[in-house]
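The other protein chains are all here in position, but one chain of the complex has been omitted.
Coming up: chain A.
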Amino acid sequence: MTGHVSIRLASERVNHCVATMNEPPRFYTPGEVITGMQDFMRGHGTYTEDDCLKASVAGVMEKVNKLICIRPLKSRYVGEIGDVVVGRVLEVQQRRWKVETNSRLDSVLQLSSVNLPGGELRRRSAEDEQMMRKHLQEGDLISAEVQSVFSDGSLSLHTRSLKYGKLTQGTLVKVYPSLIKRRKNHFHNLPCGVAIIIGNNGYIWISPQNHEGVMEEQKDDDTVDQQSVSRSDRETMARVKNCIAALVASKMMLDDTSIMFAYEESLKYDSVKDLLDPETMLDISFLTQHRINNIMEE
């Protein structure tokens, strides 16, 4: 391995700030009194003490009528019904899988909420329970949707659609959940020939686009999607991954538009690994921010 390592002094580090016009909002920090009045409702990130409403996390206030919430800059994923998530199977249990989704508690995927090969109306038998590990194994990555949220905050997932299920070939990028923009659609086929799943839980799955358009359900053998991915596809995936890393370093919101803009801006750098250079990352996110601002103005 050739040594291409750059170690910098702390004083030479790049500040990833991308300046925007809007001035920072009012911040609240733990223990700070938000209001002394009684006629407000206590939301997330707040608590009442001595007849005062106080903040318990550091962040900005969100107010809906009388409900006051404080939203922190960064926290674990808080699930909502209908969210698209990407997760990793941790455990195979009796009639369910435990899935890690960057949430406070492990999520559950019931055997009854997956599509088993053989159509919707099939009866689930004892064999299915024994075959669970063949369907999803420990360490497998899946995409799923949040079906319901239990009272303790843990999530119940389902994969009852052809777009959800096991993820086979691709790259996983972990970012923090507050950077993901909530959109109608979280599955995107980017024009550059890469498919991405932007999970609401901050896990982003980058995979080569499946050209033939066949779903894997027809072929339930172990050779599913084991064909090799071409070098150019892998390079594009790596480029998308590095673009996401650049946007995250500048703490910009992620959705298909911003990722696509960043990808287009990155094309002026030939080598993919150059994108990991802090100056380049800043350049890409700066140009992306500029383009997003242009769109907003129009």
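Here is the rule we go by: contacts are C-beta pairs under 8 Å (C-beta built on N, C-alpha and C of every residue); 3 or more make two chains touch, one makes a residue touch a chain; residues count from 1.
Here, contacts and distances are computed from a predicted model.
Chemist: Which of the following names does UniProt give to the chain that is not shown: "TBC domain-containing protein kinase-like protein", "Putative exosome complex component RRP41", "Cap-associated protein CAF20" or "Alpha-1,6-mannosyltransferase subunit"?
Modeler: "Putative exosome complex component RRP41"
Chemist: With the missing chain put back, one of A:64, A:126, A:267 or A:295 would touch it. Which one?
Modeler: That would be A:64, which touches the missing chain.
Chemist: What chain A residues would touch the chain not displayed?
Modeler: Counting only chain A, the missing chain is touched by 17-20, 22, 24-25, 27, 29-32, 45, 47, 49, 54, 56-60, 62-64, 72-76, 104-106, 152-154, 178-179, 250-253, 289.
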